[in-house]
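In what follows, a structure is listed as C-alpha cells, so that the remarks can point back to it.
Every protein chain but one is kept in place in this view of the complex.
Here the chain labels run A, B and C in written order, and each chain numbers its own residues starting at 1.
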Amino acid sequence: MDKPTAPQRDVDLLGRHPERYPDLTVTQQYSIPYETVMDIQLTVLKKRFDTLVHKVPVLAKLAESQRIGAINDIHDAAPLLFPHSIYKSYPLSLLEKSRFDLLTKWLGTLTSVDLSAVDVSGCVGIDGWLDAMDSQTELRIKHSSGTTGKLSFVPRTLAETEATAKGWRRSFEGFGDEPHANALAGFEDLQVLLVGYRKGALAYPRMMDAAVHWLYGDDEGKVIASNPGRMSADVLSLGGRLKAAQDKGELGQLQVSPALLARRAAFVEEQKAAPQRLKAFFDDIVQRYRGRRVIIVGSPPAVYDLAIEARKAGLTDLFTPDTLASIGGGAKGRVFEEDYKKVICRFIGMEEYPLDGFGMSEMCLGSSRMCLLGNIHPLPNLIPFLLDHKTGVLLPREGTQTGRYGWFDLAIQTHWGGLLSGDRVTMTWDEPCACGRAGPVIHSEIRRFTEIEGNDDKITCAGAMDAHDKALEFIARQLG
Amino acid sequence: MAKFNVPLILRGKVIEDADIEFGGRRGGSSFTSADVREHLDELPLSTPSALRDLHQLKFDDIADFLQEVGTRLSFRHNAYLQEAYELSVTTSGLSPQILKVIYETLGQGFGRSVVHQTADKSIGIPYLDGWVGMKLETGGHAWTRAFGARAVHIIAGNVPNVAAMSIMRNAVIRSDMIVKTPSNDPLTAAAVARTMIDMAPDHPITKHLSVVYWKGGDTRVEEALYTPAHVDKIVAWGGLASITHISKYIQPGIDLITLDPKLSSTIIGKEAFASDATMREVAGRAAVDIGHRNQEACHNARVVYIQTGTDKEGLTKANRFAQYLYDSIQALPPHISGPAVAPDPALAEEVDALKMSIGYYEVVGGGPTGAVIVSQIDEPVDFARLLGNRVANLVPFDSLETPIRSTNAYTQTIGIYPDSLRMELRDRLALHGAQRLVSLGYAGRFANIGPHDGIEPLRRMCKWIVDEEYRPESVALASMT
Amino acid sequence: MAQYHVPLIIRGRIVDDADVEFGGRRGGASFTAPDVKKHTDAIPLGTPSSLSDLYELNFDDILDYLGELHQRMAFGRNPYLQEAFELALSTSGLTEPLLRRTYQMMRDCFEPNFAREFADSSIGIPYLEGWVQKRMGNGAMASIRAIGARAVHVVAGNSPLVSSMTVMRNAVLRSDAIIKTPSNDPLTAAACARTMIDMAPDHPITKHLSVGYWKGGDSSFEDVLYQPKNIEKIIAWGGFASITHIAKYIQPGIDLITLDPKLSSSIIGKAAFQDERTMADAAQRMAIDIGSNNQEACLNARVAYIESGTDEDGLAKANRFGEMVYAALQSLPPALSTPVRRVEPQLAEEIHSLKMMSDEHRVIGGGNNGAVIVSQTSEPVDFARILTNRVANLVPVDDLEIPVRSVTAYTQTIGIYPDELKAKLRDRLAFHGAQRFVSLGYAARMSYAGPHDGLEPLRRMCKWIIEEEYDPAETPLPSKSYAEFAVTDA
Partner (left out) sequence: MQDHETNAYLRRPALSTEELTAAPEKFLDLTITEMHSIPNGTLQELHTRALSEHFTAMVERVPVLALLAEEQHVREISDIAQAGPLLLSHSVYKSYPLSVLENGRFDRLTRWLDKLTAHDLSALDASACGSIDEWIDFLDANTDIRVKHSSGTTGKLSFVPRSISEMDTVAKGFMRFFEGFGDEPDAHLTGFESLPIIHAGYRHGAMGQARLLDAVTRYFHGGDDSWVTTSNPGRLSADVLSLGGRIKGAEQRGELGKLKLAPGLLARRDAFEKEQAQTEERTRAFFHDVATRLRGRRVVISGTVPQLVDLAEEGGKHGVMGAFAPDSLVHIAGGSKGRVLPDGYREQIVQFIGIDAYPRLGYGMTEMVNATHRACPLDHYHFRPNIVPFIIDPQTGEQRPRKGTQTGRFGFVDLAVKTHWGGFLTGDQVTLSFGDTPCGCGRTGAHVDPAIRRYSETEGGDDKITCAGAPDAHNRALDFITRVAE
C-alpha cells in the first residue's frame, strides 16, 4: 500500500506542536519518513532545552555539571536524561511531618510552573496536598503506585493531559490494513467500564479525568467504575513510610503517626468490602451493557477478578467481539493460577487478547501497542535513547543495540521530558519492521536491570528486614 | 563464560557428576553440580549414635587436626582454594585483589590459638571434652556436657570466610555438619572439605562434614532432610532469603538458629571536628569501616552519624568531612577495597538522582568508585538499606539522641569515635539493639569471643545435656518425705 | 458452673473489663477476660530504651524485691493465689492435694538464695550486672554484657510453677515480659503480678510484667504484637499447637525459643532383677517417677524398658515386677500422688480394649487408681504417647539397644537404674536426643540450675552484647597492615 507522505505544513505544525501528533491516525504517524520525524525531534528538543534550562533548576544543575550550554544534536540530550528516581528524590519524612510547603518547594525544582505563590499550609495528607495543587495550579500531579514504597510525583499540567487523552484513544487503533485499523469508528459513543478506582492521582484515574475532559466534554456518565471512590496517595505511601520508619529505629517509630495507622486500618476495612463491590459492579454492567460494544479499562489483576465473577455466574462472551480493551500494566506480581489472558478473553468475548503495549507513566504521550510481528514502535513524539548500563555512555543510534532505555517525550512542555528507565531494551535502528511502520524497532523482550542482577539463591549476611505489610502489598497488586 | 563443577561431598566421599547446571549471578559464571536428590539417603547421618567417634576425640586432637588443615590451606599450594578463588572472582562482589588476601589468609582461621580461643571463650573446653560435675545445693551431683548435634548450616556467601569459619566452629563442637552452600560461594566450603579428605580421609572430622549445593527452597531435598529424624539444628544465615524456605519445617525437635542479616553504622562525636588534622585522621578510620571489603559485609558502616551540628556551619563541616572521607576511601589499598565489582543499579539510580536533586542532599563522588552522600537534615537517606558499593551516608546531628534512637534490631556493629564516647553510649545503644560496639576503624576485625548478632551461636549449636545422680541415703526418695 | 474473671495486667495497670468469655477445658470453669485487641497499643513496651529503669537497679535490689515477694506469695495469706488455685481445681489435671502442695511451694522460686544460684549458675551474675572484660588474642580488649530483652512468654499450664518461674526469670534478667497465659491455667501468672502490684506498684520489676489471656493463634492480635518493633524474643512452651502459628512470625529481629513438649521414660537394667529386695527397691523408685504429680509433667516416666528378658522366665519376671510397681503406685503418699479424678476417656478405652482383645499385653489395675501395662513383646503400646493418669507401660527387652534406639528428639528425662548403667549409656542416649538422665526415682526432682531441654533457655533470653576496644598503637588499622584478617566476618 502507498504511504501518505506528510505534507510540509504538517511537519511545521508538528515542529511547533508535537503534542498534536495524536490528531493524526496511527497509520499517518508511522508513515512519516523517519528523517522527517528526527528533524521534528531535534527542533523541539532544542526549543525545550532553551526554554526549560532557565525555568527548571534541576535541569540547570544537571546541564551545568555536564557542561552543556545548548543542544545541537540529538546525542547531546543523552547525558541530560533524568533517572526516574529524580521524581522521588524528596526525604520521605516530609510527608510524615506534613511539611507540604517543603514538598512543594522540592517539586518546584522540577517544573517550569511557578509554585512560589501556592499556599499548602494546612493540607491534610498527601491527598490534601494534591487537591490543593489541583485547585491552585495548572498542575495535575501524577504519582506512582509506590510498589517500591516511595511515591514519585510527576508534575504534569492540565494542558499536557490533552495529548494523553488523545494518545489513549489512538492506542486502540491499528496500522495500515491491520485488523484494528478502524477500531475508532463510533469510539465516542462507547461506554467506558473502568475496573478500579475512578478518583485519585494514579495513572488510571488521571487518564480517565483527561478522557472525560478532553474526549467526552466533561460527561462523567461516559465512565462507570467498579470503585467510584478515590485511591488515596496516603495509603499507597504507607508501605514505604512504615519501612523507612523501621530503618530509622525508635526515631522512626515515634514518627509513625496514629492518624497514619488509622488511615491504613480504614483502608484495609474498605478493602474487605471489595468483593461485594466488584460483584455489584458486575451485576450492574451485565444488566446494562451485556451484548454491547464497550471500552474496558483496568489492570490485568483487576479485570481478571471481574472475569472470575463472570465465571462464577456461569457467563461468557459478555460483550461484542469488537469491544475495546485497555488492560495495561503487568501482573503486578500477582500469580494467576491459569492463563489469565484466556479467562479475560472468554469473559469479554474477544478472539484475541489485546496486543501488549509498552510505555511508562512518566510519558505524557507514549504508550503504543506491539505490531502484529511482536515489535514495539516508539511513537514519533518519543526520542529513544540506548545507553550502556554500566558506563552510561550513549550507544550508537544504528544497527541493533542492547542497553538501558531512555526517551525524550516531545509532548511534555512544562518539565524536562527526558528520562532514563530501568529497562534493558534491544533496539534495531536502521531496518524498518516488516509491518510497514517507519522508524526504529524495539524488540519485545524487555527486562528490568534490577531483575537481571536479581538475587538467585544468594545468601549474604548484610542487609535489613523489610517492614512488610500484607494488607498494603495486596493493594499494590490490585493497582494498575 | 567460565564453567565450574561444584562437587557434592558426603562425609569424605566426593561426587563429581555434573547432573544439573545452575546459573551463577551477575550473568557471570554458571556451575554444574551433582543432583543431591539422587543421594538423599546418604545425606542425613544414618543414626545419631554415629556421632560417637567425634566425641571420643579430645580437644587437642581436634586442635592438631585443624592446625594441620590450616597449614594445608595455603593458597599457593592448594589447587582447591585456587579454583574456589577463580569461581569467586566471577560471582563475588569482592575484587580479585581482596579475594586473594582472603584466600591467602583463610588458613589462619584454623590456627591453634584461634581454635583454642573459640572453644575456651565461648563454651569452655572441659564441657566439650566430657562431663563437668557439680554438687547440687539441693543435694546430689549433676554433670553437664555440651554435645555435638546433627546440624545443617545454610551459609552466607558474600565473604568466603563464612564457609571456613563455620567448618572450624563445627569441628570444635563435634557436630555432624551439612553445609548448604550459597550460589555466590559454592566452592570454598568444598575446597576445605577436599583438603581434609586428602589429608585424613578417615578422620572423624572429615567423616562428619558434607558440603552440598541445591537451590534453596527445593522442597524435594528440604522435605526429606529437614525433619527431626535427620536434623537437630539448622543454622541459617541470610534472614528471609533462607528463613522463608525453612520456617515451614520448624517443629518440635528442630532447633533453628538464625544469623540474621545486619547493617552497621558509625557514630562520630564532636571531638573529631576539633581540628582539620583530627578530621582527616578520623575520616581515615571511618573510611576503613566503610570501604573494607567493598562494603560487602554486615560489619561495614553504611550510615555515619557525625556530631557536627545541623546549623549552617555544621553543614559546611559535614560537607568538608565528606570530601576527606571520600578521598580516604579512594586511597584504601586495593587488597582492602576497590571500585564496585557488582554495581547495584537500583542504588546507582538513587545516587544519580540525589546528585542532581536540589535541597536535601550533597553528593561527593558517584559511579563505580563509590560516593559519600551528606544529608543536609539530621536523617539518613530513605534508601539507606541499599547502601553498598562504597556509598556512605553522612548524617549530621546536634544531639546524641539522634544516633542512639536510630539504632534498631537490625544494627550489628557500631564503630564509635572517640572511645570515651563509646563508654558513655554503650548501655543505651545495647538496649536499642546494637550488638557490637567497636573502636572506629576496627569494625572488620572480630575478636571472635562468642556472642555474635546478640546471641551465642556456638553454645546454641551444642546440645546441653545434664546427668543428675542422687542416693537415697543422702537425698530421701520423694515417697519417704 | 463456676465463673471466673481473668484480668489483663499491663505493666502495673490492671484492666478488669469482662469483654470476652472463654470456655475452660474439661467443660470445667469458663472465664471472662478483657479483649486484648482493645489494648493493642498499650501491651508492647513502646521502645527498647524503656528497659533502662531496670538498669538503675543492681542485682541485690532485685534479690531484695524477690525476697519480699517470696514472703507475700505464702499461699495461706494470698487471696490471688487462692483464687488461681480454685480455678485450677477445675481446669488442671492435678488433684486437690497435689495442686494445694504445688501452690504452697510456688513461692520457693522467689527465695533469694535460690534466685542467686539460679542466675549465677546459668549465666553468671557479673554478666548481668555489667560489662565483663577479656583480653583477646587479636589485640582487642573485649567486654561482654548480657542485656535484657522484650519478650513474649507463651507459657504452659500443666503445672502452675511454669508461670511463677517465668516471673522470676524475667526479674533476674532485667527483661520486659508479656506472659500469654494458657486456658488451663489463666490465673497463676496474674496472681503473681497482682501480688507484685500490691507490694510495689511503681517498682521497675512490677512495671515490666504484663499478663494477658487471648486465644492462641488469634492472628488479628498476634500479627500486630509479634513484630520486631514490639518484641525481640518469643519463648514458646508446648508443641505444634503453639509453635505452628508462631513459626510464621519468625523473622529477622525476632528470636524464637521453643520449649518443646517432651516425654520421659525409664531404663531398668538386669541388675534390678537379681533378687526380690532389689526388685522391690526398683519398683518403688519406678512408681515415684511414674506417679509423682499424677504423671502430668513432661518428666514423668511413661514407658519403662526393663532388661528382664523376653523368654518365658523373663516375662514372668516382668509381670511380677509390674505387680510390684502397681502396688508401689498405690502406696505413694497423697502429697505426691493420688488416684485421679477421672481417666482420660480415650486412654481408658484403649486400656479396656487391650484387656479384652490382646494376647500381647497384660494389664494390671485400671480405672482411677492407674494401671501398669506389661507388654509381652519388646514393643511399647501404640498409644504410649497418651499415657497419663498414673498409667505406665513396662516393656521387657533382652538387649539394651532397643531402649537406646527408641530415644528421640522428643525424649526429655530418662530415669536409669542402676547408676552404673546410667554412666554406661548416657553418651549414646544423648546422641539420640535424650536431654536429662537421672537416678531412677528422682526424675521429678528438677534441679533448676543448668540447662533445660538440651538448651540454655535463660542464656537465650538475654541479648549478648560485645564491645571491642583497639588501640592503633598496638593494633595497626587494617588499611596499614597487609595480612589483616578476621576470623569471623559476618
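By our rule, a residue touches a chain if its C-beta (ideal position, glycine included) is under 8 Å from a C-beta of that chain, and two chains touch if they have at least 3 such contacts.
As the structure is a prediction and not an experimental result, all values here were calculated from the model.
Considering C:297, C:392, C:416 or C:443, the position touching the chain not shown turns out to be C:297 (whole complex). When you scan C:95, C:184, C:265 or C:439 for touch with the missing chain, the hit is C:184. Only one of the listed residues, C:129, C:255, C:289 or C:350, touches the absent chain: C:350. Touching the missing chain, out of B:224, B:346 or B:377, is residue B:224.
In the complete complex, the residue from C:97, C:216, C:339 or C:472 that touches the missing chain is C:216. What subunit C contributes to its contact with the hidden chain is residues 23, 25-27, 154-159, 162, 182-184, 215-217, 237-243, 259-263, 296-298, 300, 342, 345-346, 349-350, 352-354, 356-360, 377, 379, 381-382, 385-386, 388, 405, 408-410, 433. Although one chain is not displayed, subunit A still touches it through residues 311, 314.
The working rule: only the chains that are shown with their structure count from here on.
Interface comparison, A-B against B-C: more C-beta pairs in contact at B-C.
For the pair subunit A and subunit B, the distance between mean C-alpha positions equals 42 Å.
With each centre defined as the average position of its C-alpha atoms, the distance from subunit B to subunit C rounds to 33 Å.
Among the residues of subunit C, those touching two or more other chains are numbered 47-49, 228-229, 251-253, 490.
The multi-chain contact residues of subunit A, meaning those touching 2 or more other chains, are 246, 250, 254, 461, 464-465. Note for the complex: subunit A touches subunit B at residues 57-58, 61-62, 65, 82-86, 88-93, 102, 105-106, 109, 150, 240, 244, 246-252, 254, 389-390, 422, 449-450, 452-453, 455-466. Residues 47-52, 55, 101-102, 104-105, 108-109, 113-114, 117-118, 121, 131, 134, 136-138, 140, 142, 144-145, 147, 156, 159, 161-162, 165, 228-229, 232, 237, 239-240, 243, 247-248, 250-256, 258-261, 284-285, 287-288, 292-293, 297-299, 332-333, 335-336, 404-405, 408-410, 419, 422, 426-428, 430-439, 441-442, 444-452, 454-456, 459-460, 463-472, 475, 477-479 of subunit B are the ones touching subunit C in the complex.
Residues 47-49, 51-52, 55, 113, 117, 121, 131, 134, 136-138, 140, 142, 144-145, 147, 228-229, 232, 239-240, 243-244, 247-248, 250-253, 255-256, 258, 260-261, 284-285, 287-288, 292, 328, 331-333, 336, 404-405, 408-410, 419, 422, 426-428, 430-439, 441-442, 444-445, 447, 449-451, 454-456, 459-460, 463-472, 475, 477-479, 482-490 of subunit C are the ones touching subunit B in the complex.
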